[in-house]
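Every protein chain but one is kept in place in this view of the complex.
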Amino acid sequence: MSAIHLKNLTKTFGDFAALKTMDLEIADGEFMALLGPSGCGKSTTMNMIAGMEEPSSGKILFGERDMAGVPMGRRGVGFVFQNYAIFTHMTVRQNLAYGPRMRGAAKVEIDRRVGAIAEMLQLSPLLDRKADRLSVNILQRVAIGRSAIMEPAIFLLDEPLSNVDAAFRAVMRTELKQLQRQFRQTMVYVTHDQLEAMTMADRIAVMDHGVLQQVGTPLEVYNNPANVFVARFIGAPGMNLLKGRPAESDRGLVIDLGPLGVTPPLPDELASSVRAVRNDVLYGFRPEQVALADRGLSMPATFVERIGARTIVHLGEGESAVKAVFENDVGLSVGQTAVVAPPASSVRVFDAATGLAVRAG
Amino acid sequence: MSAVTATISEDKMGAARAKPAQRDEGERLGFRLTLPAQILVLFISAFPLLMQLYISVTDWSPLSGVGWWNAWEMWNSFANYTDLAADTRFWSALQRTAIVMLVCVPAEFLLGLALATLFADDFPGKRIFYSILLMPMMVVPAVAGYMFFMLFQSGGPVNDILSRIIGGPVTIAWLSDPNLALIAVMIADIWQWTPLMFLILLAGLVGVPEDQIKAATLLGANAWQRFTTIVLPKMKTIIIIALAIRVIENFKIFDTLYIMTGGGPGVATETISVYIYKVTTQDLIWGYVAAIALAILIVLSIVAVYAMKRMAKTREVPA
Partner (left out) sequence: MADIVFRNVTKRYGNTLAVDDASFTVNDNEFFCFFGPPLSGKSTILRLVLGLEVPDEGEILIGGKPVNSVSPAERNVAMVFQNLALFPHMSSRDNVRFPLVERKVADAEIEKRLADVAQKLHIGHILHKPPAQLSGGERQRVAIARALVRDPAAYLMDDPISALDARLREETRVELKRIQRELGKTLIYVTHDQEEAMSVADRMAILENGRIRQIGAPAEIYDRPASAYVARMLGSPMMNILPSVRGANGIEAAEGTIRIADARAPAEAIEIGLRPEDLKVRPWTDSGTAEARPARVFEVEPLGGYTVVTIEAGQARLRALLRGQPDVRPDAMVAISCDPGRVHYFGQDGGAL
């Protein structure tokens, strides 16, 4: 069984709490991304799953088996390091063959397996090259192949694409997904790039400062972020959040955004929950979901980024800065005033004091 | 597919970039600026060598009445070298030196390596132990010689400890038994120079990339497998350096040995340095000595060149 269960996992280094009480279940064969900024505890979590670090408290279970005390050589996990950790004094072939060799497999068997993995990862022409002078892109594949050849039930990858150039990253993402689909391993993937997580993962565990913020499918964390951190971190760009105060109006509950004016009325189910909040709130909407409208928030454009298929317009300044993503024919230039409105169904409200999402109903 | 071919051509470009593009003026200026230092070094190393070569083909000695620059008057047309070839005492000294080297250097290496692996991880009292371990190296070799001279006396501490272990009286005549004297001398050398090996090998050990060791562990390698497949290969250059240094130095073994045994009993511990010393100070045939020294120099140079070639092979040409 290759499901992973993290129970009340914590890790402290001296005074520093790298991970605070993490509870996470990863299903057998699932591709789970641990997503968060540097220092959020994602690599620490992964190191504990691999057995490279001991938890300060809590348990790690693979299926039913408690992994406490099981050394890292015996856990049956594949691990791809951020810096590949390729054996630079060996050839590509020797790198790939290392795992089976250490387990005492027969030479014929080793050659067969190496050949198959090399074929799959397009490394066949490079098998006899010394591993120290290869480009990053090739090294990454060797790192994956070296672990994959052992056919581990669990595959751990620590930011494997961060050193790879942007163009090749897209290619590698596809290859990794194919690999996972083919072998149906449980894959845990650490990254700080939300696009990578959204593209590849079945579910995403968003982390910040050692605390798990939310676990869900890509669409779940995108559509219904549990708190302000997730709302801002997921999405390119992240969700816009404007501070305001709930106010009653004749059309329903609105949010008073101060100098920016008043928002359109909130949907009823959401309104009733928002009324229960005593504090200021954050009015949230995604840049990709706004449209130009006749009525809405009126703001001057301060910056326009035309990036290939879409145009990101920066509106407003300081506390009320907002971004909007449009098609390329939007025709806005710096200095022009735009009136934007998010569709009512995409509006999300957060408690400004706690940061938590205010859920409808 | 295109991704693979793109990256293969990348590597070709990388290899072609091996020579850093420097301006010619920079190179020439550098040469000119270091020229005085180059000449000085050349002078210091080449001059004695040439002088030695010169004297070795003469019968000159300081008592011959002429200044060394006139040694050509005593030309003996390579008689020194032919004498050397026939000199049995020379050859046995050489043989003894080789035995000492073949025992001491491997012993120092293995002990040093074992200690270095111990020191790779932390343990309580590491710092203190480390300082104690380095002490033998800091003792003046002559003093070490005298120390071992006392230790290996028939009624000395070594025999005393041995008799306590065995339970009966031990009166081994270490330094006066021709068979045992060489062993005593080797023990002294191993004691004194293992720390050096330890230091060098520890530096090499620490330089092995930790994440590669972790990767090997995750792939199922046990401690011994990690040691032989990852650690040792990565220490290759350092090991070659350490062995080359010790082989060359050990070959010249003198101070400790001479104080312990004076080359005796008889010629039982007469190594090549001792032999040269005796010929120089007792027989005073400096021309002959110069020939011996030159012969040794050639042998040791071959060792050094071989070591450097092996190092160049293990070291990657930066791409």
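Here the chain labels run A and B in written order, and each chain numbers its own residues starting at 1.
Simple rule for what comes next: a residue touches a chain if its C-beta (ideal position, glycine included) is under 8 Å from a C-beta of that chain, and two chains touch if they have at least 3 such contacts.
In this text, all values refer to a predicted model and were calculated from it rather than measured experimentally.
S.K.: Check each of A:17, A:195 or A:292 against the chain that is not shown and name the one that touches it.
M.R.: A:195
S.K.: From the list A:30, A:158, A:288 or A:351, which touches the chain that is not on show?
M.R.: A:288
S.K.: Who touches the missing chain here, A:23, A:305 or A:319?
M.R.: The single option touching the absent chain is A:305.
S.K.: Tell me, which residues in chain A touch the chain that this view leaves out?
M.R.: 37-38, 135, 165-167, 170, 192-195, 198-199, 218-219, 222-223, 233-238, 286-289, 303, 305-310, 312, 314, 325, 328
Just so it is clear, only the chains that are shown with their structure count from here on.
S.K.: Please compute the C-alpha centroid of chain A, do the same for chain B, then give the distance between them in whole Å.
M.R.: The mean C-alpha positions of chain A and chain B differ by 56 Å.
S.K.: Over in the complex, which chain A residues touch chain B? Could you list them?
M.R.: Checking each residue of chain A against chain B gives 50, 52, 71-74, 77-79, 81, 83, 85-90, 98-99, 102-103, 122, 125-126, 130, 132-135, 137-138, 146-147, 150, 168, 171.
S.K.: Under the stated contact criterion, what part of chain B meets chain A in this complex?
M.R.: 1, 3-4, 7-8, 10-11, 14-15, 209, 211-212, 214-222, 225, 229-230, 233-234, 236, 316, 319
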